[in-house]
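Note that one protein chain is taken out, while the other chains of the complex remain in position.
And then subunit A:
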């Protein structure tokens, strides 16, 4: 796996949109995203926000999950990672 992430090579991650995030992304619930190796979740977000600018509306209240765990934006993503845009939750 580490060899796939050689410097300069792209990594491909899956991005998931839930609830209000999906609405703001025009109803898209998932997409594949290519970013250069070494990119952080924040780098991915920049690309995602460029593609779906409406998501800016929840910029200050969303969180990220990487591979099923809440994650800071500074984390480096790896090939085949799953990055989820989590708008405010409302279970219960």
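Following the convention adopted for this analysis, a contact is a pair of C-beta atoms (placed from the backbone, for glycine too) under 8 Å apart; a residue touches a chain by one contact, two chains touch by 3 or more; residues count from 1.
We adopt the following convention: contacts and distances are computed from a predicted model.
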(request) Given the choices "Molybdopterin synthase catalytic subunit", "Exoribonuclease phosphorolytic domain-containing protein", "N-terminal E2 ubiquitin-conjugating enzyme" or "Ribosomal RNA-processing protein 42", state the protein name listed in UniProt for the chain not shown. (result) "Molybdopterin synthase catalytic subunit"
(request) Using the touch rule from the top, list residues of subunit A that touch the missing partner. (result) 16, 18-20, 23, 57-61, 63-65, 68-74, 84, 86-92
